[in-house]
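All protein chains but one are shown at their positions in the complex.
For reference, chains read A, B and C in written order, and residue numbers begin at 1 within each chain.
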Amino acid sequence: MGTAPIALQYGFFYFFAGLAILCAILMVCGRNVVHSAIFLIGSLLATAGIYLQLTAEFLFIVQVILYVGGIMVLFVFVIMLVNLDVASRQRQFNKQVWLAVLLTIVLGGELGLMTHVDGSIFNSVNAPQALPANTNEVATALFQTYMLPFEIASIMLLVAMVGAVLMAKRRGA
Amino acid sequence: MVNSLPTAQGLLPFFLAYIWLIPMFPLAGAFLMLLFGRVVRKAVVSAVCVGSVAISFFFACGAFLQLIARPADERVAQVILFEWVPAGVYHLQSGALGRFVADWGFLLDPLSAVMILVVTGVGLLIHIYSTGYMAHEGGYYRFFGYLNLFMFSMLMLVLANNLLLLFVGWEGVGTCSYLLIGFYFHRKSASDAGKKAFIVNRIGDAGFLLGIFLTSAVLGTIRFTEILPALTVSNLPVGAPVLTAIALLFFVGATGKSAQIPLYVWLPDAMEGPTPVSALIHAATMVTAGVYMVTRTNAIFQHAPFAMEVVAGVGAATALFAATIGVLQNDIKKVLAYSTVSQLGYMFLACGVGAFSAGIFHLMTHAFFKGLLFLGAGSVIHAMSGEQDMRKMGGLAKKIPITYWTMLIATLAIAGIFPFAGFLSKDLILGKVYEHGLLLWLVGYFTAGMTAFYMFRLIVLTFHGQSRVEHDVEHHIHESPKSMTIPLIILAGLSIFGGWVGWPEILRGSNHFVHFLAPMITSVQEARVPASEAAQAHLGEVELMLLSEGLVFLGILFAWFLYLKRVDLPEKIKAHTGGLYKLVYNKYYVDEIYDAMFVNRTKDLATSLGSFDNAVINGMGVDGAGWLTRYISTLSMWWDTWIVDGSVRLASRLIWLVSQVARMFQTGLVQSYMLVIVIGVVGFLSYYFWVLRHLHS
Amino acid sequence: MPYLLPVFYGIVIVLVLPLLAGYIVLLERKVMADMQARLGPMRVGPHGLLQPIADALKLLIKEGIIPAQADRWIFLAAPLVSVTMALLAYAALPFGPVFQIADLDIGLLFILAISSLGVYGIVLGGWASNSHFSLLGAMRSAAQLVSYETAAGLALVSALLLGGSLSMKSLVEAQDQAGAWFIFFAPCGFFIYLVASIAETNRAPFDLPEAESELVAGYMTEYSGFRWSLYFLAEYANMIVVAGIATTLFLGGWLRPLASFHGHILGTPIEILDIFPVIVFLGIGGYCFWRAPRQPVQIQKLVMVLFGGLFLVLAMVMFGSLFVPAAMPGIHGAFWFIAKVLVYLYAFLWFRFTFPRYRFDQLMKLGWQFLIPLALTNVLGVGVAQVLRQQLGWNAFAAFGLTLLATMGVAAWLITLGDRRDRLAAAAPAGGD
Partner (left out) sequence: MIPVTHYIFLSLALLTIGVIGVLTRRNVIVILMSIELILNAVNINLVAFSRMFGQVHGQVFAIFIITDAAAEAAVGLGIIIALFRNRETVLADEMDILKW
């Protein structure tokens, strides 16, 4: 996909980007938790598309399998477990909503400004060079350069799993 | 305890090494009495007190023997326990470097040896006597506690090796005399007399203290052993005004303590105290402290001829003056008191003419016979159950023979009948005085006659003639118990033989006593005695003895005639010479004059000062200050309430408000915390951009 | 042109797949009838050969009911999601050397990812229909899928280790070069994937999400008509997908059995074994013509003849392709591939009719306490075997036999462990989940 013509690239990008942002907004604003989850899934899938457009196929797959196929399934599962109709009928936003929105928008604006301060790295390297299909490189980097972090991450996952099990267990079971 | 000794030899013999213990025994006794005496029986009290004094007397005798066992030029033992007032080094007027150091040191030399013997010996006897005399009195333990305390102070005074420590003892005996004069404090006259003694002594003590200061300033030392070297080092000429001043100041102190004109007035009133007290303190020991002190510092006196003259003059005047008063007194103890004053005058006369050893000799003998007289008087009063007026006595010789005989011996001694102790000492003095000058000799001579007269007047009125005793006391007149008579007998013996240690060469004797004391006396005086007079003095001496003997016998006869044969004559004389009689009888109104001159002026001054005090100090000063303080405090209270507390409350209120605001942040809601985080990030970024803008502009 | 062929393939698959699914259903019923000593559908068409079409028509014209309390949009979207994901998976399935839409170099992962998305169709549908049966079914299937995806993935990893690639095509080629299918190298992996794939497709004996006796029809309770058929289609499509995966990874994909044997007919470049498909089709066609006169109804006779003609045409194609080297591997590959898939599916049906249904906790136990550890061990063993073979130059069968024995031992140990745990749980007072 990295070799597609530039117009197609822009088309892909803006389509997925718009989809991601739209789904994100809907996710945040949605009243129903399940809808939020679905929109989040949509956003994640759009992001996966962005990855694909960035010729990061492996990451695309990981995103889909882990995020969409694993984590979000967990989310949906839990949502159904603790499903409360009352929750969807209650007020969805807490009291500090307007202040928070304002502040966050200011924050986003400032962060955006960061990319335009002269001398910042984004202006220096402006033309990304094409990265070939790179699953092998990723694997090499993951299992050789980042061996120790990988192991640590796996141990962390194990700990998280055990912790989750313990917390979810009913008392006395 | 036997530490660095200025004397040449090394380790001292036992008793000399432990002379510092001599005062300590009575001190211990005093402590025991004043702390626990209330709860123990009289037997224990007397045992402890008399025992302590006996032990110190034993130590004194040991020290004395070990002292005279040494060669004459080494008869000095100094024990310094520790440094009391540390040394201060400073420049004297003479430019030399003075080193003032007052240490807790004890000095035993012939002079102090004689003194401790007298003090402890007579003190022991009087203690024994007191056990009998005070047997029926209240405050038994208190009395003996004071008595022991006095013994301690007196011994400190005598054994001190420097002026300051001597002054400690000096004040100590003063205090004890005050306490003991006012022993019957329920009697106002007694407490007044105590106060009088104390106050009058203050005057003298002030002089003495100034003298001590001046000494340390001029000579740079107050150690007796160093005074003479200091004098020779600071080459002050004989008769230098400074030395004269020092000597005079010392003499002021001496007049205070030893009841000389003009400060003698306290001694007669001191007779309010118990008779043993009068005997011990106001006849034998304390009142002689002045003489001792003058002798102790004779080096200075010898360098101040004028002061010597003053001493001699005052001594002579006092002797005559007191004798004249004594002639007409009716109270037996008053007579003895005035005779004491006059005898002290004798001693000062001797000192004044430079015959210090004679003065000390007379001091010793006087201690014997005057103590005996007082004790006898006490015995008489005891027998008369408290009666002191001689006009209510008479014919007691048969009833209390021991008292009579002992007192007679003492009277003969004081009158100076050969070969009693008084004869030797008094004639030694008179001889010296004759060598010095005729006028003083005449005064002393006449005084001797008067002494004989009034003493025999006392004897006759008390023991002879028909009894004038009131009826109710008549039947239980009785001889005193053994504990009182034995000391009398012992003292009588001493009054006879005690003076023989100073048997003059002229009578084929060798004046041991004077030779013994000789090293104490600095011989600046010899220059002032021309050799020719010294040569003819020997001839004059025997004549003088005979003359005085004659006068004495005349006086005795006069008294016998006047008060035993022609009893009506005194009234006639009184009638004829009314003014003079009245004057003398009222002691020349000295007390009244003093009252008018000093006491009332002092009182007026005190009243005016008091009114000033009330008006100005109290009124304006103290009350004003109080008033001011009150208003300031009201002001500050307002300040405190509204400003200080107000600020505190304001602070707390502010903190409360701030915390109200701060509480809103601590909602416990995660999201609000995260909002705060976002705020922080935004602020940080804004600051970053601000800095960046300033960086680029 | 480069985009034309994949599009064509896609259209073909989308058109053929429902028909295929329908006939798989027919096959299933027939097999079931056979196992139960019955005839099965016989009325619609000869031997019920038209039954699938009839069912399809019936389902299309049935009324679709939407529950009032349902979450409408999700209710409508869920089956579409299922089907979409099921069909998307075909994009990477190599039916033949050329018959493949897109040869992604991560094809296998792509397929896994897509099939893992299929669960949303079920879960959301179950939730959206706002019924307890549906919800329970959905949750069961969600849990089941998540659990068994792990095991299946780990089982596939062993094949990946052997093939050394993620692209389906190169995996098949690897087996071609290796000269033996990977099932012979890693039988444990194949077995694990078999079980896991059954669970993933909610087939019996793991069909708890739609267990009739417990929840009426699980997540499909509230569905009806076309949408219900969509779910149905999705399920069978998924079956074909997992079968295709298994075929590709373990059963040599489109390779002909004994691919290394190249015996030629004398004087011709035609290999003997390539004749086999022609013979098969000819046999079927002949059987059809032979059975045609014995049909009770006229129309049935006609249909039977048509089927016979169809198979004859297929036989002709097979035979003709033998002389066209360009087309021959593709067509024959497709034949073999579908044949293997059908065999795999036959195993599905077989299991379905022979095994009783599992309890949910047993399902979870099996997945988490037996399959996943065993899969891990298997991966380890295969890796070790690879090292032994490539680094130390062992004989392949020695290395893999050794690791196979080790893995078996672990499996036995796990089984005994599970038994002891069960006994302890039975002994202990029942408590907890």
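Please note the rule applied: a residue touches a chain if its C-beta (ideal position, glycine included) is under 8 Å from a C-beta of that chain, and two chains touch if they have at least 3 such contacts.
None of these values were measured; they are calculated from a predicted model.
Note that the undisplayed chain, when the full complex is considered, contacts A, B. On the side of subunit B, touch with the chain left out of the figure occurs at residues 666-671, 674-675, 678. Although one chain is not displayed, its contacts with subunit A can still be listed: residues 6, 9-10, 13, 17, 20-21, 24-25, 27-28, 30, 33, 36-37, 40, 43-44, 47, 50-51, 54-56, 58-59, 62-63, 66-67, 70-71, 74-75, 78-79, 81-82, 84, 87, 90-97, 100-101, 103-105, 107-108, 111-112, 115, 122, 125-131, 134, 137-138, 141-142, 145-146, 149-150, 153-154, 156-157, 159-161, 163-168, 170.
Following the convention adopted for this analysis, only the chains that are shown with their structure count from here on.
In terms of which chains touch, the assembly is arranged as an unbranched chain of neighbours.
The most central chain, judged by the distance from its Cα centroid to the centroid of all protein Cα atoms shown, is A.
Remark: subunit B and subunit C have CA centroids separated by 137 Å (rounded to whole angstrom). Distance from the subunit A centre to the subunit C centre is 32 Å, each centre being the mean of its Cα atoms. Note for the complex: subunit B touches subunit A at residues 669, 671-672, 675, 678-679, 681-682, 685-686, 689, 692, 696.
Interface of subunit C with subunit A (complex): residues 71, 74, 104-106, 109-110, 112-114, 116-117, 119-120, 123-124, 127, 135, 138-139, 142-143, 145-146, 149, 166, 431-433. Within the complex, the subunit A residues that touch subunit C are 32, 34-35, 38, 41, 57-58, 61, 64-65, 68-70, 73-74, 76-77, 80-81, 83, 133, 135, 169-170, 172-173.
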